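Omission of a single protein chain aside, the complex is shown with its protein chains in their original locations.
Now for chain A:
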Amino acid sequence: MERIYEDEFQDVLELKEEKELKILVSPHTYGNMRLILKEEGEYRIELAPMHSTSIHLFIQNKAQGKVRLHLLGDIQENADVKLGLLDLEDTDFELYESFDLKAPGARIELYTAQLCQDQKKKGDILVRHSSPYTYGYMYNFAVLKDGANYEMVANGTIDKGAREAASHQETRVLTVGKEHATKVIPLLMIDENDVKASHALTIGEPDENQLYYLESRGLSKEMALGLLSVGYFMPTIEMIQEEEIREKTREEMERKVGVYGH
């Protein structure tokens, strides 16, 4: 399937049997798109934003079986892409993202927010800076419940000659259950001197003082852990443009992380 957008757009797509999608965005076009992955299987989504475009793409996994998702694309001059992936499902999920910032002014912000329980969530994300004055940001958030297995490799690569490129990444993993495994590998591969790059990483349990504070206001432990988890999902959920859908998605997330108790 191929979608071509011009000028201004707002679109919602549910992907079921058709699992390949190419999104072509014409120069000077801006808009947003919400994609829902409805069925298990292997998806391939290719983004092709031409120069001077601005795109917000929000993807939510709703499949009740294992999903493997490939996201890739070349980002052209002064194109600005913001892409969020929300995965609250109790199923295996593999994510492979590869984006190339091809021309000056190209910019991408990638968000993932995943709730993991008793299944494997694996991510492998690459943002390549092959041109000067390019900007790449990767934010990965995960909340791990009992038996979760989370793996994330985030790679910011700056090629020779990509001067004044900025590559930053942040991964936050909150563990609220037992017997979980986490592996996070932040990579910065830099072959140019005049650049800015950073990574930040935290993996850990909630602070016991914070838990006590919330419990002292009447929240059960489950509700307190749920509330502490909310902040891990909101940056991604806030990418949803439609207010009603955003609130529904937020409620779904709050219910699944335990904010409402039993």
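Assume a contact is a pair of C-beta atoms (placed from the backbone, for glycine too) under 8 Å apart; a residue touches a chain by one contact, two chains touch by 3 or more; residues count from 1.
Going forward, contacts and distances are computed from a predicted model.
The complex appears with one chain absent; UniProt names that chain "Fe-S cluster assembly ATPase SufC" among the candidates "Fe-S cluster assembly ATPase SufC", "Phosphoenolpyruvate-protein phosphotransferase", "Cysteine desulfurase" or "Sugar ABC transporter substrate-binding protein".
Across the interface with the omitted chain, chain A contributes residues 139, 166, 168, 170, 196, 198-202, 207-210, 212-221, 223-224, 227-228, 230-232, 234, 259-261.
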